[in-house]
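My questions will all concern the structure given below.
Only a single protein chain was left out; the remaining protein chains are all shown in position.
Labels run A, B, C, D and E following the written order; every chain starts at residue 1.
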Amino acid sequence: MVELGKYAGTVLAAYGVTVLLVLGLVALTLTKGARVKRALEAQEKRMSKNG
Amino acid sequence: MTALLLRDLTLALRAGGGFGLSLAFFLIVTILVPFGVGPEGGTLGRIAPGILWVGALLACLLSLDRIFALDHEDGTLDLLATAPIPLETVTATKALAHWLTTGLPLTLAAPVLGVLLNLPVPGFFWLTLSLALGTPALSMIGAFGAALTVGLKRGGLLLSLLVLPLYIPTLIFGADCVRRGVEGLPTATPFLMLVGITLGSIAILPFAAAAAIRVNLR
Amino acid sequence: MTALLLRDLTLALRAGGGFGLSLAFFLIVTILVPFGVGPEGGTLGRIAPGILWVGALLACLLSLDRIFALDHEDGTLDLLATAPIPLETVTATKALAHWLTTGLPLTLAAPVLGVLLNLPVPGFFWLTLSLALGTPALSMIGAFGAALTVGLKRGGLLLSLLVLPLYIPTLIFGADCVRRGVEGLPTATPFLMLVGITLGSIAILPFAAAAAIRVNLR
Amino acid sequence: MSIWEYANPKKFMQTSAWALPWVTGLAVVTLVAGLIWGFFFTPDDFRMGSTVKIIYIHVPAAIMATGTWFMMLAASLVWLIRRHHVSVLAAKAAAPIGTTMTLIGLFTGAIWGQPMWGTWWAWDPRLTAFLILFLFYLGYIALWEAIEDPDTAADLTSVLCLVGSVFAVISRYAVLFWNQGLHQGSSLSLDQEEHVADVYAWPLWVSIIGFGLLFVSLVLIRTRTEIRKRRLRALEARERMA
Amino acid sequence: MELTVTDLSIARGGLPVLTGVSLRLGPGRALVLRGPNGIGKTTLLRTIAGLQPPLSGSIGLPPEDIAYAGHADGIKPTLSVTENLRFWARIFGTGDIAPALGAMDLVALAERPAQSLSAGQKRRLGLARLLVTGRRFWLLDEPTVSLDVASVALFAGAVRAHLAQGGAALMATHIDLGIAEAEVLDLTAFRAASAAPAPGGFDEAFA
Partner (left out) sequence: MELTVTDLSIARGGLPVLTGVSLRLGPGRALVLRGPNGIGKTTLLRTIAGLQPPLSGSIGLPPEDIAYAGHADGIKPTLSVTENLRFWARIFGTGDIAPALGAMDLVALAERPAQSLSAGQKRRLGLARLLVTGRRFWLLDEPTVSLDVASVALFAGAVRAHLAQGGAALMATHIDLGIAEAEVLDLTAFRAASAAPAPGGFDEAFA
C-alpha cells in the first residue's frame, strides 16, 4: 500500500469523487441504453405482428 | 387539492422548468456577481450573505409568473373558479407547489454556492436555516403578487415591482441572520422576525390572493 | 422596418411595461443589495460598479422574453415570416426596439443609482459610457436567445440560462472598465473589447436569430 | 466509399456494434493501467506531497472537458451543413459526458485547492473558464430537453453550440484579462512539470489516453441509444397514426 | 332545481351590453343563445357562471351546479389527454374518465400530449372535460368551433345524453348544432340602448 501522508484525505477524496461521477455516468448510460433497446425491440415485434 | 398539487409538480417537471431552471438562475446570479465585483476573496466573503439572499430572492421572483399566468391564459383559472374547491385552497396549494419547486431546491443549493463566494464557515448553517424558514414567505407573498397581476399581458415586470417591496423585510432579517451568524453575534431577533413573517404570510395571504383572483377574472 | 420599430415602441409604451418597469427593476435591485449587504459605505462604494452592471444586466434579461414571445403566441411571427421584409431585418429591428426601451433608459438612470451605492465620482463617466456601449450587445445577444426559445411555453428561465453565459464577457469588460476608471487605471483594453463585442454581435447575431426563428416556426 | 457512409444510421449501428467491445476493452485496460501506475508507483512531489497523484485524473478530465466541446462543435457543423442525423445525435450524446468531465475537473481541482491554496474555490481564470464551460453544457442540454421535435432541437442546439463556442473563446480571454489567478503560479508550475517529466508524465499520458478511449466508448453507446430512441419515437408515433 | 335569470343587465368594460334578459332552464332542457357578433353572449354566460357580477337583476342557482366552458379550454399542452382529463375529474371529485374519453372519440389519442393535437381534437378534449365534471348545468360558449361534421354530431349526442339524465345546457353558437329539441333565444332584442348621458349626471358614469 502506498503511503499518502497527511494528504491522504485529499487524494482519496479526489479519486473517490471521480470514481463516483464516472460510475454514475456509466451506469446511467448503460441502464438507459438497455431500457431503450428493450422498448424498441418490443415495439418492432408488436408492429411487425400487427402489420 | 392533492390533485392540483400533483398536477403543478408534474407540469413543473415536464416543462423542464421547475426545479432545474430557477436553481440555474440562482447559480448564475451568484456567478455573475464576482465577475462584476472582482475576484478578491475578502470582499466577496463579506458581501456573500447579502448576495446569496438577494440571488435566492431574484430566482424566486422570476418564477412567480408561472404560478397563475399559464392557468389564466388557457382558461384553467376560469374553470377552477367554478370548481368545487375554494379559491383560497387553490392559491395556498399553488404557493406550496411553487415553494417545492423553487424555495426548497434553492435552500439546498445555497451552501454549495456559498463556496463560490467564499462564505465564511459559520455562515453555512445560518444560510441554510434562514433560507429554509424564509423562502416559504417568499413563495406566499409572490403568489399574492401573481394573483394581483394575473390578468395583465406580460405582467412579469409589474409583478416584480409589486412584490419586491413586500420582500424587503424578509430579505433584511434573513440576510442579517446570516451576517450575525458569520460574525458570531446573537441571531435571535432577526431569526424570530423571519419566522414571524413566514407564519403571518401563510395565515393571511391565501385569502388576499383568492380575492385578487376573483376580481381579476371578471 | 420603421413600421415594425414604431409598433414595438408603441406596444412597449401601451403595455406600461417597456420603459418604466425594467427601470424600476434596476432601481429595486440596486436598493435590495444594500439591504442584503449592510450599509457600510466603503464596501458599497467598492462593489458599486459591479452591482450596477449586474443590475442592468438582470433588468435587461428579465425583459428579453417580450421580444418575440408575444408575437409568436398571437401568430404575428407566422405572418411576419410570410411578409415582404426579411426575417434578419425583423430580428435586428426587434433588438433595436428592445434596446430603446431597456438599454437606453438603464444607461440614463445608472448615474442616479450610482449615488445610492456611493459610487466614487470618476466612476460616473465610465459607468454611463460603458453601459451605453455595452447594452446594445446585451439586447442583441438577448434577441438571439429569445429566438432560440420562442416556441417553448414559458421559456423564460431557460432563456436566462442560455443567455447568461453569453453575457459574461460583456459584463467583465463593462464592469472592469468602470472599476479601472474609478481607480484611475488605463481603461483602453476593456473599452475596446466592449466595443468589439457590441459590433460583432450586431454584425452576426441577427442572422443566427433569424435562422433560429425559421426553425422554430416549422 | 466515403467517410460520410458512417453517417447513415444503419451503417453506423453495424460498425459501432463491431467496434464497441474493442474500444471499451482498451479503454478499461489503459485507464486502469494509467491510474494504478500513477497512484501506486510514482513518488510524492517534494512540495505537494502525495496530492500530486490527483494530476492523473485532474488533467485528463480537464482535457476531455474542453475536447468534448470541440467534438460537439464539429458534429454540430456537420449536421448544419450536411444534415446527417448521426452526427448531431453524437453531439447530443457527448454533452453529458463533457458535463461529467467538467465536474470532475472542478471537483478534483477544488479538493486539490483546499490544501494547496487554502481555499476550495478561487476566481482563477482557468477555474472560472471551466465554470463557464459548465454553464454552456447545462444550457445545451437544457435546450435539447426543452424542445419536443427532434429535428428542431437538433437545429437550435447546433446554432447554440456555434454561437456559444465563439462566446466561450471571448470569455476565456476576458477571464484571463480580468484576473491573473493562482493556477499558473501555483506550486507546480509548467516547467517544473516538464522537469519531473518522466516520472509523472508517462503515467499521465496513459491516463489521458484512457480517458479519451472511455469517452469514445461512452459516446458510441450513447449515440446508439439516441438512434434507437429516435426510431422508437417514430415507430410509436406511426402506430398511433394507424 | 331550475336555472332562472330574471331581468338581468350585464356590462363589459364598464359599458352595459345587454339589459332585461330573463330566461329559465329546467332539467332536461337545452337553450341556444343566438345573436350577432358582439351582442354579449360570452359576457352573459360568464355572468351566469358567477365569473363576473351582473349590473342588476338576479340569477337563481347555486354556482356549485354549473360547468362552464369558454373560448379557452384549460388544456395543458405538456400533459397527455388522459392526464388532463383525470386532473379535472379529481378536482370535481368524480371518478372514471373512460366514458368521457369514449363519448368524445378520444380513446385513440389518450396517451398523446395535448400539444400535438389538431385544433378540433383539442376542442373535443375540452368538451370531454364537461362530462367528468358531474355538473348538471352546462354553460357552453361556441362549443363546436373547429369541429368537423362527425364531431359536431358526437357533441350533439353527448348533449342529448346529458339532457336525458336530467341535465341542462345553455349554449351560445352561430352554427346549427343539430339538437332539434333545443329552444332558441335571440339576444338581439335585449341589446342595451346607449342613452345620451344626462348633463352633470355623474352617477351613471360609474354604473
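Methods note: a contact is a pair of C-beta atoms (placed from the backbone, for glycine too) under 8 Å apart; a residue touches a chain by one contact, two chains touch by 3 or more.
Since the structure is predicted, the reported quantities are computational estimates derived from the model, not experimental observations.
Among E:107, E:161 or E:175, only E:175 touches the chain that is left out of the view.
Of the options C:40, C:74 or C:183, the residue whose C-beta touches the omitted chain is C:74.
Of the candidate positions E:22, E:58, E:118 or E:165, contact with the unshown chain belongs to E:118.
For chain D, the list of residues touching the undisplayed chain reads 8-10, 12-13, 85, 148-151, 227, 230-231, 233-235, 237-239, 241-242. Against the chain not displayed here, chain E makes contact via residues 12-13, 35-38, 40, 42, 71, 116-121, 123-124, 142, 145-151, 174-175. The chain not shown here touches chain C at positions 2-4, 7, 10-11, 14-15, 71, 73-76, 78-85, 217-218.
Just so it is clear, only the chains that are shown with their structure count from here on.
Among the chains, the centre nearest to the mean of all shown protein C-alpha atoms is found for B.
Separating the centre of chain B from that of chain D, both taken as means of CA atoms, is a distance of 35 Å.
Averaging C-alpha coordinates per chain places the centre of chain D 56 Å away from that of chain E.
Centroid to centroid, with C-alpha atoms defining each point, chain B and chain C lie 24 Å apart. Looking at chain E, residues 78 sit in touch with two or more other chains. Contact of a single residue of chain A with at least two other chains is seen at no position.
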